[in-house]
Each structure stands twice: as structure tokens, then as C-alpha cells.
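One chain of protein is taken out of this complex; the other chains stay put.
Labels A, B and C are assigned to the chains in the order they are written; within every chain, residues are numbered from 1.
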């Protein structure tokens, strides 16, 4: 047992911290810190800066841009990005399709896709969920039927995050409707979003923003070589990919930043004739949240140090579950600090005297309800914990 | 809508309050207030005082000692008893078997049992739960087989509260093992606890006390006339009886008394150099609990005013569920006020300087874990709410 | 003790429910709240015709002389469909202040048109940088030869850009006074914007703006403001109860119809138990809200009793609203966070109500100061 980071890891952390706070444009980091929408151009700019420095896809195989970092170093890398309010490398590229292609794609696919995926020259989106297949993903109905050298895809996907920016989609399709288990007849296809027959409809969210979409497929022709891995083994790749998704989803660094911000905000608000930060119940609430967050961070470090490479650790369900709860608790705290000022939510800068953080508080709170739903809802995580860990 | 009690109901409340605080011996009320065990003799003494004044079984039919009170008056009656720390009329007699016999018994049974039941000349106990039939009561296995003019009972009951004091037991037995639905083959038998073949084993609880028992039946012969109501309709009577059990189980008066006591205790303890009652977080916790309790009390009043006679209102599940949670919260509060003093839990008076309330705090807290389990566990109540009220 | 409504109250509820349910379904509400002024002027007029906008005012002031029970009924129906009309903001809060503090002349002049739907009156009280205080500091009043003028910023002011008349709290020597400011007053600048719950708010900038003192004399009006906020709080509690009820109904229906893993979600006990807990929260807050209304209406209720009742209502509304609002979304899954589906808007409005006049933690702090007063009595 050893509390301190090793000198090497300390040096690594300093290196990351310096890079993120000096090489990523301040204006973009300010936008992230203020919970403003990050534009496509900003995402691309940052990911290309990171990629140029070998910091976009360190968990990939070395030959495709990965670094042989320890799990702890990867944790530090992600944590420092979040603390520095750096937009993380696009998850669909860096954590999802990239690792799947690296693991299961053929050499041609690797060469075709991985460099552009790492560099965000291709923006990927995810075609998994369907209107009738949410938590029950395996019951998806979007069908791909073989016709000569093509697959012909028909159906509908939903919750496709940032699909409006996407160049390509990776898409689970049912290729064997007669398979004994519904999980067995699914394949993973990739194709450009501008393929004829693909249409996209943005879904407005509660915060007034557009970040998810419905995607419709009508006789979309996908060349056979765009199948990733083996036919009808798509479910295995999806599980592999969703396991990756859960790692790092604790988002401790981001929540830490929110708590630091919350304390600063609470000094700006007068409540009962004194700064809100002096209110004992507000202080107690912050102290509790900080302790909860510390417990989560330490648990993430334990999971990191126990994770055998590649396999998702079932304890990572704890990170997703608790991580989402604490992100939500932090957004709620900020709404409560803003109090009545939170009602100025959609005022433009010039139309209001209410500070930006107070205006964005409730839209953010409402938007963050999603974090316990996406990436495997908290109910799914409880099912995993009860089943896989407790054997129930 | 009207906030205040009517003048008649105010007078009724005053009458109850005066009776309970002047006619029931102070020493017994002190024992209840101090969470000491109430002895059999004390229970009997109080119930006989109440019965002589017509206050033991007001909800029974008038000819058997009942009063034609409004539901609100019954509520006030129970509330004032709890506030005055009067041991309530034994539930097994007054709320359970009495009403069942009054409703479903034959005239002979009514005459034989009801007066002695009201006066606690007979002490009843309940033979419902079995080791393998807890929340799933209908799967009970204790069998009664007809043999000439007798039923012969074999099997085992458990969680028989205060069975050690009991003269008679009312007992659900399976009389038709071949019934299509398991609920259909059950009958309600009553018999003396000293019938040959009945044995009782007290179960020690976490607080060191003995209040529940296992009861074993080995070839217990019960005369046929001791069947209450019709053969194989025992499940209906049980449901009728358990509905009655839930009413009044919110125990608002008792919890209110605990909160008043808690505030007094908190003035006696020094914490951080000042009386604990001055600690803002302690005050906030008490304020919240008081508000929660008020909400429960008001909900009980609403249920009371909406209850059509006889039928248990499904909203009474809210009272049981929340009532048990608040009783438990009050006991937990008192443990926290006692702090380290709670460790003196089993010290005799002369062996300790720690006040009695602090010593009994944790045993009481542990014992009160039962209130969310018995009388239909909180899981059963949630099932009722989801099913009966929300239609889920 | 009587929780029931009488025949007339039932009739009022039926009428209001009928009107609002015709006016709003989720689609219509989305359309109405997209355009200015964020509510439907026609519905507002119909409410006026029905007498709803004058409910709590004395008949001599142009009102209906009804009590808080009637206000509660209306607020509940508003909550059920999330009607964006500023009933509590205007009638209960601003109107309530005018009724309590205004001279007979002011009452007639302001409340009659408010009741008729001809003049929207709102209370401009919140100030950037402070949180739930009954006093004013950011806007100050000065008395000159031509009367009073106000200077400073009020924000956010609900429906502040649309309002015809503003009741403005301002610092005067010795405390906080109340003033009436007309929409066309000199030196008045209002910038309106949408709020997350689909309603509107505004920054109201006063720069030597002529204002009329509300009521007689410049005695400190803090206590009046406290009481008016308390009454509005209780009305909001009912609006919130209505919203929670619909959120729960919507969630239950969804659980019954939405299938996952081949069965309706209502087969998943972990979900139905959570719906049951939502029901418990709903019934508890409903009880407190009804009781607080009775305290407001009861003869002889002291100001302290009214404030305490409002704080209890606020605390329970905050807790229940958060619980039900969050669970309603979570039990829906993804669709719950979309603006295209109804349930998230209920959560949004519940969050707004929770933060307009003081949240649960804030109310707890106030109640905590009073716990020495012995038992809390439901039946006084």
C-alpha cells in the first residue's frame, strides 16, 4: 500500500497537466468549463492537437497510435483532461469503433479507418439504440439483407449522439432473423452518413439543445467489405465496445471541477445577509459531496489497478452508477446555489445581469438526467452488479 | 375545507385526553414512555380500565361494546392514547380476532368470546406466519384434518407476538390441500394455548427481549365448533383482519412523543461545548422529521375521512409504509443524540450514570427494524400501492 | 377538520379543468410556449371571464371574494397540464400584495383590470446576486419634488417583459417599500427571455423611473412581502402537486405500455416499487399543501403560523418535486429528457417552482429555528 504516486507517475501527471493547460486553446477550455456547447470545429481542433502529440488514443494498440501506458497512467491522462476542461477525444471514435476495428477489423479496414478515426478526420456516430430497443438492445430490428455484394439496410436508430456532425456510422443490424438467440443474428456494419437512403432527424432536448438524433435507413446499400469482424457476431463487438464505454465514465475530474466551481459561485451569492458559502448546511452538503467524490475516485483507482487488460471489470458498473449520480448531484447543487437566478436560463449575455453559470445551471441539471440513462442505464448497472458480482 | 376541529370533536379530544392522562396509572404510562417492557398484568389492567369506560373496542359493533364514532373520532382516540403513552388495547384482541368474530362468527361464538376478548380476560395470539410463509402468507402449510367432531392440527407457526402470555390462538390452517388456488383451502380455527400438543418456543430478539415465539402443533385436537366462519374461507377473514391491522399502524402519536422526547434529550447532551439542541444540523434534522410526520398525520386524517366503513383503503398502505419509516427515523435520531452513551445499553439503573433513554436507544432502534417487516412488510405495501392504486 | 371541497368548489374545479385541458396538451403547450409572451392570451381572457383571475380579491376590489382553497384548486389544475399562464405569479403574488397593502383606490385601479384580464401585474422582487430574501437592496427609491423614483435592477422577473404593471420592492430609509411602476414609465427598460420551463422572465432596469408608493406611508413592508410570498408558496405547492400527479400518471402509463425484454416495464418490480414510492411522496405533499391552504384560510391564524405552514409546504414540495421529477424521467429512460415528450417538462417546471421562492433546504433552515415550540399540531 502506498499513498503517493511514484516519481514517474508524478512526472507523468505534471506532463499531462502542462500539455493540457498550455497546448489546448484556452477559449475552448473556457467554453467547456462554462458548460457551453462545443462545436464540431472545436472538437476536431482539439483532437488533432492531442493526436499530433500522441494523446488522442493512448489505449489503442501501439501500431495504431497507442501508448503502452499503465492503467493508472491512462486514468491520470483522462482525469487531467477533465480537470483542465479539455474536450475529450470523441468517444465514438476513440473508445468505441476505433478499438473494435483495431481488435476485430481486417488489415484493410484498419488501414482505411484507424488513422482517420484517431485524428477525427472521420467523425463517427453510433447506430445502436432503436425506438423499441433501449436497455433491451438485443431486440433491435434494423435489418441488413444481403443482396449481391451489398447489404441493404432498412430500419431506424435513435439516440444517435452528435449524429448531425457525423461522417460515418457504425451500426448494429439484424442479419439473421432466424437465429436461435436474438443476440446471435446481429452484425456490425459501417457506412457513410451521406449514403443514399440515410436521413437524420435531430431531437430537441429539455435544455433546448440538439445533441441526439433519430436516423432512418431506407434501402441503404452498404458494400459487403464494410462488415466489421464476422457476420452475426456483432453482439460480441457491441459488448466489447460498451465495456470500453463504461471505463472513464465515472467522470471524476469533471465533477471535481463542478464542485470547485460551485464553491466559487456560492461566494458570489448573498443569502440571509451573508455569502452563501458561509451557510452551515450548504457547507455540509459540499463536504459530503466532496467525500462521496473522493470515495468514487479512489474506487476508480482501485478498479484501474485491478483491471486485467481488455476485459471490462464488473466493478466498473459501480463507477458508472455512482459517477452518474455524483455528476447529477453536482449539477443539482449548482442550481440550488443559483436559486431564483436559475430562472434566467435562456437569457443572452447582453439581456441579463445574471451570471452565465446561474443561467446554465438548470438546463445543465435537466440535461444531466441523461447520464444515468445512457451508456447502460443505472438499472442495467444494478443488474450487472447483482448478477455478475453478487450472483443473484 | 376546514382546519379546525369542530367544537364537538374538540370536546371529544379533550375528553379522551383527560381520561387517558388521569384514569390510566401514571406508572404504566411512564413505563411506556421510557420504552420499558409492558408486563402482561399492566396490559390487562389498562385494557380493563378502558373497557369499563367503553374505550377498549369502540370500532366494534355497538352491541358488543362498540361506539358509533366517526372515523375521525376513532383517529383522535388512538392518537390521544399514543400521545399519553397508554398501552393500546391488545391488537390481537381488539383489532384482529374481535372484529372477525363480530363479523363472521356465529351467535354462540360472539357470546362466548367477544366480551372476554374486549376485556382481555382472554389474551389472544396470532397463528399466521410460518417459517416458509412470511410475506407469501398463502403458502402456509399447517394442516387441520377433520377427524370426527374435531380438527386435528399439525404444523408450525412463527413470529407469534406475545404468544407467551396468550390464552387462545387464532390460527390459519390448510383444510383443503387440493384447492385450486392456495388461498382457497385455508380455514380459521381458534383454540386454547394449553391444548395438548401445543408447544411454544420464545425467540430472542436483537434487543435481548422476547416478544415473538415459534408455536408448534402436534396432533392438536380442536372441536369443530371452534371454526370461525365458513370452512375454507379463512383467507378472506385474514385479509379483512390484516386490513384492520394496517389502520392505526402509522403510529403518529407514538412517533410524535418520540420527537418531543428527542428534543428534550438533546438539551441534556453537550456537543462541541454547547447543548446539542443548538447544533444547526441537529435542528434541521428535527425540523425535517417534524414536517414529515405532520405530512403523515395529515395523510392519515385524509384517509380516515375518505374511508368507507369496513373496507381497507389502499391508501392505508402509505400510512403503514411511511409510518414505519418515521418510527425508525425517530429511533435512529435518539441513538444519534445519545452518541457514545448509547453503548451503555444493558446497564442496570444502579450500575450506570447514563440516563435510561440513552441506554434504551439502540436496543429500541434495533427492535424497531421490525416495524417495516411485520404487519405486511414495506415491500408488500409497495406491491399493493403499485398494483391496486397505480394499476401496475 | 375537513379536507373536502364543497359543491361550488367542485364546480369551479370542473370548469377550470375543462378549460385548461381543452387549451393544452403537450403539443399545444410546446407551440404556445415557443411564441411570445409564452402563454396564451386567449386562455388568459377565458380564465378572466370565468372569474379565476379575481378569485382571491374582495368583491369591492373587483374580485370574487373567494378563499385560498379556490386558489389551490386553480393552481392544481394549472399544474396538471403545465398551463404557462402566470396565475400564481400575477393573481396570487402580485395581486395578493396589492390587495394586502394597496389603498382602496389602488386596489380598485389595479385589481379590477387584473381580474378582467386587461392588465397583467407582476411582482419585481428578485435581484441578481441575492437569494430568497423578503427585502430589497439592489433597487433604491428616492423621493423628489415630483414623487418617487426608482433606480436599480430587478431580475429575474417572471413575465416581466409582458407585464402591464410592475409591483417593485425597493430599499427606503428604514426598510423595504413597495411601488407601482407602469409599463410605459420613463427610464424603465425590460429585456425578456425564455426560461427553461417554457415561461418567460425579464431583466427590469429602473433608472430614475417614476413610481407610485403602494399603500400609505413608507413603513417597512418586509412583513407584508413575507406573507405574500408565503401565500404564493402555498399556491405553488398546489401547482406542483398537480404537476407531480400528471408526472406520476404519465410514468405509470408508460410503464404499462412500454415493452423491454418482451414484457411491459410494469413487470419489473424494481421499477414499479419506485412508482409506488413516487405515489407516497405525492400523497404526503398533497396533504401538506391542503393543510397549509387551510391554515391560510383559517380565522385567527397568526402570521407566524402562516409563515411556518408555507415553509413546511415549501420543504415538502421541494423534496417531493425533486423525487418525482427525477424518477419520472429515469423510469422513462431517454425519451424523458427530450423536449418532444411531455414528462421532462414537468420536471423542468417543478425545478422552476422549487427555486422561485425558496427551496427545501432553505425552508428547513427557517423551520429549524422554531423547533423548540413543542409538538407540531396538525389539529389546532
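Everything below uses one rule, namely that a residue touches a chain if its C-beta (ideal position, glycine included) is under 8 Å from a C-beta of that chain, and two chains touch if they have at least 3 such contacts.
Just so it is clear, the structure is predicted and the values come from calculations on it, not from any experiment.
Trainee: Given that one chain is not shown, which residue among A:34, A:224 or A:284 touches it?
Mentor: In the full complex, the listed residue that touches the missing chain is A:284.
Trainee: Looking at B:2, B:39, B:139 or B:388, which residue reaches the missing chain?
Mentor: The one listed residue touching the chain not shown is B:139.
Trainee: Determine which one of B:14, B:147 or B:204 touches the chain that has been left out.
Mentor: Once the missing chain is taken into account, the touching residue is B:204.
Trainee: Touching the hidden chain in the complete assembly: which of B:103, B:145 or B:366 does that?
Mentor: Of these options, the touching residue for the absent chain is B:366.
Trainee: Name, in rising order, the residues on chain C that touch the hidden chain in the full complex.
Mentor: Contacting residues on chain C, toward the hidden partner: 268-270, 272-273.
Trainee: Mind pulling the chain B residues that touch the left-out chain?
Mentor: Listed in rising order, the touching residues are 129, 132, 134-136, 139, 158-159, 203-208, 212, 268-273, 276, 279, 281-282, 285, 328, 332, 335-336, 338-348, 350-355, 362-363, 365-367, 369-370, 372-374, 377-379, 382.
Trainee: Tell me, which residues in chain A touch the chain that this view leaves out?
Mentor: Residues 1-6, 9, 13, 72, 76, 256, 259-260, 263, 277, 280, 283-284, 286-288, 290-299, 301-302, 305, 315, 318, 321-322, 379, 381-383, 385-387, 389-392 of chain A touch the chain absent from view.
The rule is simple: only the chains that are shown with their structure count from here on.
Trainee: Quick check: how many Å separate the C-alpha centres of chain A and chain B?
Mentor: Centres of chain A and chain B (C-alpha means) sit 52 Å apart.
Trainee: Quick one: chain B and chain C, Cα centre-to-centre, how many Å?
Mentor: 42
Trainee: Rounded to the nearest whole Å, what is the centre-to-centre distance of chain A and chain C, using the mean of the C-alpha atoms as each centre?
Mentor: Distance between chain centres, rounded to whole Å: 38 Å.
Trainee: Taking each residue of chain C in turn, which ones touch at least two of the other chains?
Mentor: 364-365
Trainee: Could you tell me which residues belong to chain B and also touch two or more other chains?
Mentor: 280, 284
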